[in-house]
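Report on the following structure.
As you look at this complex, bear in mind that one protein chain is not there, while each of the others sits in place.
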Amino acid sequence: MRVTLFIPCFIDSLYPKVAMSIVQILERLGHEVDYPEGQTCCGQPPFNSGYWDEAREVAARQLEIFRDAEVVVSASGSCGAMFKKFYLELFHGRPEEEAARQLSAKTYEFSEFLVNKLGVRDVGARFEGKVTFHDGCHGLRELGTKQAPRELLRAVKGLELVEMGEAESCCGFGGMFAVKYPQISTAMAEVKCNSIVETGVDYVVSNDSSCLMQIQGYLSRHSPRVVKSLHLAEVLAQQ
Amino acid sequence: MIHLQEPQEQFQHDADRTTADEPRRAAVRKALGNYQIARGKTENAFASWQHARDAAATIKYEGVNHLDRYLREFEEKFTARGGKVFWASNSAQAREYILNLARERGVKSIVKSKAMTSEEIHLNDALEKDGYHVIESDLGEFIQQLKHEPPYHFVFPCMHLKRDEISALFERELGSAKTDSPEELTMIARRVLRQHYINADMGISGGNFIVAETGMISITENEGNARLTTALPKIHVALIGIEKIVPRLADLSLFLPMLATAGTGQQLTCYNSMYGGPRLAGEIDGPEEFHVVLLDNHRTRLLADAEQRDALHCIRCGACLNVCPIFKNIGGHAYGTTYQGPIGSVITPHYRGLQDWKHLSGASSLCGACTEACPVKIDIHHHLLQNRRNAVAEKKVWWEELIWFGFRHLMKRPWAYKLAVRLAPVGQLFHPFVYGTELDPVQSWTKTRDFPEAAPQSFHDWWRERKGARK
Partner (left out) sequence: MNPLSPNGDREAVLGRITEALREEAPRHHETPDKPAPTGLTAPFREWLPPVGKTRKEQIALFAKQSEGLKTEFHECASPEAAAKYIADLAKKGHWKTLALHKGQLTEAIAEYLPETLALLRIDDGYQKEVLETCDAGFTECESLVAQTGSVCITGRSSGGRALSVLPPHHVVVAHKTQVVTDLAAAYESLAEKYRGNYPSFISFITGPSRTGDIERILVLGAHGPKKLTVLLVP
């Protein structure tokens, strides 16, 4: 299969290893990976702030860029939700509506792609460590992602998966929310991170790097012991 | 309490304070953790909670989207049995009606059961100014009244208080003995209220549902205070929002269990009572007069917004508050308005002005837990997003406009975007010098969290290189 990657801007600049890991895994599974280099941003920041005209301008480009893709895999739950759900709202009643519909139909979040489209749970990974999984809200509630990442993690040799009490609680990132309402955002991170530390794990894993940015940011500053954060793809790429 | 000019400023100030109050946050988290457990058990007993939600949403959709027809039907049935209906366009009209009524009937003392609508129209203040003695009978409301504070949560008015605080309050205001027993504290309130039920000339209640088919108002409670408020005084006034309609009496056999499950995790609340008019000939007791004040107060404005009309399906169960991480961390008072939490953040801009109250819709990470918890499937978190869009469409904020101007021009030019990404590690060399200070462009992040380092090579460049190497 020819898999076209959609790599959000912050993964591109801050966490490129996540995207590299995805490439590695998909090629290991025998698929051809494509990456349209003209891609920039899905438009979520202005969209969430209510600037939908501006978001549309940015989003319209993405419709063009991914027009010829067979299947699109997103490295992030929240940006994936833009392609899968929110573009339909943004372009409702407009000439781009059909293109948005088609893009939505062929877009997958990374873990959903592996488990539900390819039917793969074991990607041949090995990772020694005690791990807990954080459910990113967009993935969980907009895309319905819950079991897929866990099934993938359970198949990793040497990995022990522990559930935390606050697995489904929002980490507090929420895009601009994190800097517009930093006191609330930090309080939410505190609740999340206390729950993580309580499990005794060494690693917190998620399918959304923006969540991990928030969680790692808080852990590095406040955690009584070292807990590292990793994207699901980074774990699955290890052999 | 410092009072600032703009609601938005006040909100930020209050959120600063309440998010720093760790013991208070822990108490709220604990209370709501118990709610989650109880609710989970009760939901699972349903043959299908998800189907029940669809059924409830369908009925509310029918009711709200034919509101004129059903309100007329209610009025017809209710007045046929001696009830009086007053249609209030706004809070002033509602207050005036009730004050006039109290004056004309020579009312001296008033007992109230829980009515968020009375908070909304500031009824207690108006009644007290006119010289009436008003006492709240719901335990949580009674406590908040003694404290001169509004309710913290519209189902659990004093969930933020510990028992020692309540005891100290009772000792001060009621002269009771110190105790750390919730049971004893409840008995103190019970004893105090007893005489008020008996002596009150007027009982004022809210209402959970308006039943069109049979002309009844349905009231749900655990304590029995609403039953007493509406059984003993000569006059009963129910103040209820026009949107609380259900078409048929039998619809309550779905709504009552769902309200209980979502609201408190109970299978059914202790008392669910339907009032179809004043006492009828042949009945042993009951009020001689029953007035229902139907309150519009901007609900028709929300009704006219078809995209968000389902926000009027709300049955005020409070579930969205219970699961909201913002509510749990900032508390109910920080919202600064009658209806807190996610649903409050959706409707307050419609009821009190979009530009003044849009910040409540902004203070959310849009996690969607509220929409998931809502028993009538209101699309809550998407409405918050729509409020943001509507606020911008009405009036853009100049510096935000500037940012998105720059943003979209950057993002439409891949070469510019890639350049910016390449420059990021360079820019970060200077970051340590201003890190966490006023000059730090990401200070609101770095004040409390570490900021990630830009990777030396972006994914774009790695891919490019790899492509080149493979040729």
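Read from first to last, the chains carry the letters A and B; within each, the first residue is number 1.
As a convention for this text, a contact is a pair of C-beta atoms (placed from the backbone, for glycine too) under 8 Å apart; a residue touches a chain by one contact, two chains touch by 3 or more.
All values reported here derive from a predicted model rather than from experimental measurement.
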{"item": "Chains in view that touch the one left out, judged over the entire complex", "value": "B"}
{"item": "Among B:His122, B:Lys178 or B:Arg194, residue touching the chain not depicted", "value": "B:Arg194"}
{"item": "Listed residues B:Ala15, B:Ile121, B:Ile204 or B:Leu232, member touching the removed chain", "value": "B:Leu232"}
{"item": "Candidates B:Trp87, B:Tyr351 or B:Tyr435 - the one touching the absent chain", "value": "B:Trp87"}
{"item": "Candidate in contact with the missing chain, chosen from B:Ala15, B:Leu294 or B:Leu360", "value": "B:Leu294"}
{"item": "Residues from chain B at the interface with the omitted partner, ascending", "value": "27, 31, 34-35, 45-49, 51-58, 61, 64-68, 71-72, 81, 84-89, 93, 97, 137-140, 143, 156-159, 161-163, 166, 182-183, 185-187, 189-190, 193-194, 197-198, 214, 216, 222-225, 227-228, 230-232, 242, 249-254, 256-257, 264, 267-280, 282-286, 290, 294, 296, 300-301, 303-304, 306-307, 309-310, 377-379"}
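FYI, only the chains that are shown with their structure count from here on.
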{"item": "Centre-of-Cα separation between chain B and chain A, whole angstrom", "value": "32"}
{"item": "Footprint of chain A on chain B - complex, ascending", "value": "12, 15-16, 19-20, 25, 29, 325-326, 328-330, 362-369, 371-372, 385, 387-393, 396, 400-401, 404-405, 407-408, 410-412, 414, 417, 421, 424, 442, 444-445, 447-455, 457-460, 462-464"}
{"item": "Chain A to chain B touching residues, read off their complex", "value": "7, 9, 11-17, 19-20, 23, 35, 37-41, 43, 45-52, 54, 57-58, 61, 137, 140-142, 168-170, 172-175, 177-189, 191, 213-214, 216-218, 220-221"}
